[in-house]
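Removed: one protein chain of the complex. Kept in place: all other protein chains.
To keep things simple, chains are lettered A and B as they appear, and every chain counts its residues starting from 1.
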Amino acid sequence: MEGTLVTIKLASISLLLGFCLGLPMAFGQVYGNKVIRGIISVYERIARSIPLLVILFLIFYGLPAVGIRIPAFTSSILALGLRGAAYQSQIYRGAIQSVSGSQMRAALSLGMNRLTAFIYVILPQAVRAAIPPIGNEAAIVLKDTSTVYAIGVSELLRQGHYFISTGSDPMTIYLAVAFIYLVMTIFIKGLLALFERKYRIPGIGIEGES
Amino acid sequence: MSKHLLRVENIYKSFGDNDVLRGISFHLDKGETKVIVGPSGTGKSTILSLINMLVPPDKGHIYLEDIDITRTRDVHKIRQNIGFVFQDFGLFNHLTAKGNVMIGLTKVKKMGKKEAEEIAMEELRRVGLENFADQYPAQLSGGQKQRVGIARALAMRPKLILFDEPTSALDPELTGEVLNVMRKLATEGMTMLIVTHEMGFARTVADELIFMEDGVILEQGLPEKLFTNPEHPRTREFLFKLTDLYNEGER
Partner (left out) sequence: MFLGSLLEGLQKTFAIFLANYPALLRGLTVTIYLTIITSIGGIILGTLLALGKIYGNKFISGIVTVFIGLIQGTPLLVQLFVIYYGLPAYGIRLTPITAALISFTINSGAYQAEYLRGSIQSVSSGQLKAALSLGMTRWQGIFYVILPQALRRVIPSWTNEFIYLLKYTSLAYIITAQELMGEARIIASRNYEFFKTYLLVAFIYLLLVLLFTRFFRRIERRFTIPGFEFKR
């Protein structure tokens, strides 16, 4: 059970980190100048192309070699968050761009300035468009927290491993672990469906998983 | 053997509470062209789907050359003998015009590729599209698509062809090319059963007209008779109204 808590902590903190980095990155991509856009898209490319395990090893095993020592748990958050930021940024950018255009022009024609227009017109619509892919991303991050087993963090999978070393049948334990993950991902899906229903507006279709 | 190619006997069909067909009977002889007309939603298209065994009847029988096709197990064998031309063309979007005409020959009739290609080209020529053989459906106009649909049906050498409102999805200026192909087939002696709203076409091409309303056949007979001297008041009302309407658009 303790492992489950660690897994949830890992997933939620790294999602939050991904959000804090991803959202400004999305703004930069949509409204920034050429240099900013270029830097962000290169970052996205790299973070999306390298396996999570490699990012994790670079931070946990690699950085100490250049004098930066980070505990396993923090390394995990960093790896998941830094990678997640790239994916989340793409989601927000897509959501913003799916609105924009004529909506922004219409808002400006009412005399709003760009910021007001963004907050009151673009954002409310973009958030709705972003809900399904974010739910999807949350489920992916939750499942990928299992990867940090490799650097010895006592999350759900590692906890299961401990039980086995005390003599339990591996199959039973791993199936039980799988079941706990399943419950959590189903919970995320249920939450997602709830949000979708709650924030549905006629005429704004929330499309299925991207 | 009966002299009729197709006999439809006392067919009933309902979808849920909706009684679409309530006792339909008619027959079709070899080389004959019959046109079914009537208001929308009276089950005209359902009859065609039943003859092609795409839906089973609730009651009644359909005979193709004395074989009761409502009782047969090998539906797909029966369908090889019955061509079908769809309102929305039903062309296979991943195949060229030629590929569309060939696929039934190669996959169903197990014909060699070369032979199938020859037949396909022959049929495309028949509908005037030999120069469009390598175009994909997305590159063809509606009228051209429907002509490919007709060529595809013809290539199977069917005993009869069913046309389900073949021009309804077309822009008015494109219906002429499709109707002309159908007119030519009629004179060549193809057996055809056509559902259409093109009254001018029905009047000049049909050997016999079938007027349907609310799931029953109200009247059938020579087109001239139905158009000029119908027995049933509803036939008169419907045909006169539509003829007026359509004559304005007729060339």
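In this section, contacts are C-beta pairs under 8 Å (C-beta built on N, C-alpha and C of every residue); 3 or more make two chains touch, one makes a residue touch a chain.
Note that this is a predicted model, so its numbers are computed, not measured.
Trainee: If I consider the whole complex, including the chain that's not displayed, which of A:52, A:117 or A:134 touches that chain?
Mentor: The single option touching the absent chain is A:52.
Trainee: Determine which one of B:39, B:90 or B:142 touches the chain that has been left out.
Mentor: Final answer for the missing-chain contact: B:90.
Trainee: List the subunit A residues touching the unshown chain?
Mentor: Here the touching residues of subunit A are 45-46, 48-55, 57-58, 61-66, 139, 143-147, 149-150, 157, 164, 169-171, 174-175, 177-178, 181-182, 185-186.
Trainee: What subunit B residues would touch the chain not displayed?
Mentor: Residues 52, 54, 76-84, 86, 88, 90-94, 103-104, 107-108, 135-139, 152-153, 156 of subunit B touch the chain absent from view.
Heads up, the rule we're going with is that only the chains that are shown with their structure count from here on.
Trainee: State, to the nearest whole Å, the distance from the C-alpha centre of subunit A to the C-alpha centre of subunit B.
Mentor: 56
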